[in-house]
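Complex shown without one protein chain; remaining protein chains in place.
Moving on to chain A:
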Amino acid sequence: MNILHIRDAADVEAAVRTAIAGEQPLEIIGHGSKRSIGHVMMTNAVLDVSALNAVTCYEPSELIITVQAGAPLDEVLSLLDSKNQEFSFEPMNPAVLLDSRSGRGTIGGMIGAGLAGPRRIKAGGVRDHLLGAHAVSGFGDSFKAGGRVVKNVTGYDLCKLLAGSWGTLAIMTEVTLKVMPKAEAERTLVLRGLDDLAANRAMTAALGSPYDVSGAAHTPHSALKAARGALAGLASMGQTATLLRLEGIAASVVHRGAALAADLASFGAAEFVENAESAALWREIRDVAPFAADGPLGAWPVWRIVCPPASGGVFGQTLTRETGGEVIYDWAGGLLWAALPPSVDAHAASLRRRLAPLGGHATLLRADEGLRRTVDVFHPQAKGVAALAERVRQSFDPKSIFNRGRLTRMPI
């Protein structure tokens, strides 16, 4: 495998132009923390952008940060934390699920994957926070998208496409992201022993309340037990746990917690977990710790399923019964993490058939190479939409230089 190490943004452009001339597809990596997601790529050359790792400009009072795409996410998060700020979409740490030794990855990888955590229900996803980007297209041109301010409707919003494009449209070299102040206090309300359907109803009621819930998750007891950290602490009573997070100033989260508990009294008595302990719970939900690569379910394939939130419970319960797998719910039922016992197609066909009438979609986020060669990792789209998406891809990269084959399975 040839690895092209670049030194600056100009190198990226030069490398891409060279690749275009040679019709040579490139795998684009930062730290490689999410390399095992997607189909096996059709390339033998790697473009490593991790040297583009500088923080260009951080202006806390403007609520923006401009960084080079290869900047380590951990370091950027520490910097934000030093000013009591954060990315409010809670980017997940893929290392827990994927057993990656390359840590939490880079900013560019975070954007390309677009994997947001629990607070997405309130604050939006990665796509909602990417304000601007400099990138190199598959035409070998450096271009700019968006700007450095939150409110901007000048031209097409190309940043939305870059987020979640898995590096198939352009190579980002520098990006500007919106940052937000951290909440002063947080409090998690815990309901015990609800089955999937009741938990889904409780989460729906919580999101329909005026108490500004910023996280709504549900885990079966077995998953709590499988987690070794904070979630395991909830396992002692042998019951499921439904978690509802409130954030804000201290007096407010106390008040809202009590009011929400009263509203949800029909679902049982609530317990509360405060501040640092609460934060630890949500980190594990965000990273799907119960399905950790080094945990008891580490060998099972893991699906990331997105569906209308109120239908999550029924779908998850059926999926669990039929496959003998485990499901963890986030986003009030709109996001399901499913670890399913190994099977020929990781249950792809039945899962997607059942998901179709709901308008949901499923990504096989963790699977060995064999499965990734035979199963569609990313959800197949309706014909017309797939054709449009392909034209959109070609409008950035007509020669398929970037991450060729990652999104679409090639016939064997």
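Note that in this section a residue touches a chain if its C-beta (ideal position, glycine included) is under 8 Å from a C-beta of that chain, and two chains touch if they have at least 3 such contacts; residues count from 1.
Operating definition for what follows: contacts and distances are computed from a predicted model.
K.L.:
When one chain of this assembly is omitted, its UniProt record names it as which of these: "FAD-binding oxidoreductase", "Aspartyl/glutamyl-tRNA(Asn/Gln) amidotransferase subunit C", "Amidohydrolase family protein" or "Elongation factor 4"?
P.N.:
"FAD-binding oxidoreductase"
K.L.:
Taking the full complex into account, find the residue in A:A15, A:V302 or A:L340 that is in contact with the omitted chain.
P.N.:
Per the contact definition at the top, the residue touching the missing chain is A:A15.
K.L.:
For the chain left off this view, which of A:Q68, A:S137, A:T188 or A:T240 is in contact with it?
P.N.:
Residue touching the chain left out of view: A:S137.
K.L.:
Of the residues A:A113, A:A202 or A:L335, I need the one that contacts the missing chain.
P.N.:
A:L335
K.L.:
For chain A, which residues reach the chain that was dropped from this view?
P.N.:
Counting only chain A, the missing chain is touched by 2, 4, 11, 14-15, 17-25, 42-45, 59-64, 84, 120-121, 124-125, 127-128, 137-145, 147-161, 163-165, 169, 180-182, 184, 204, 207-212, 248-249, 251-252, 255-256, 259, 306-311, 331, 334-335, 359-361, 378-379, 381-382, 384-386, 388-389, 391-396, 398-399, 407.
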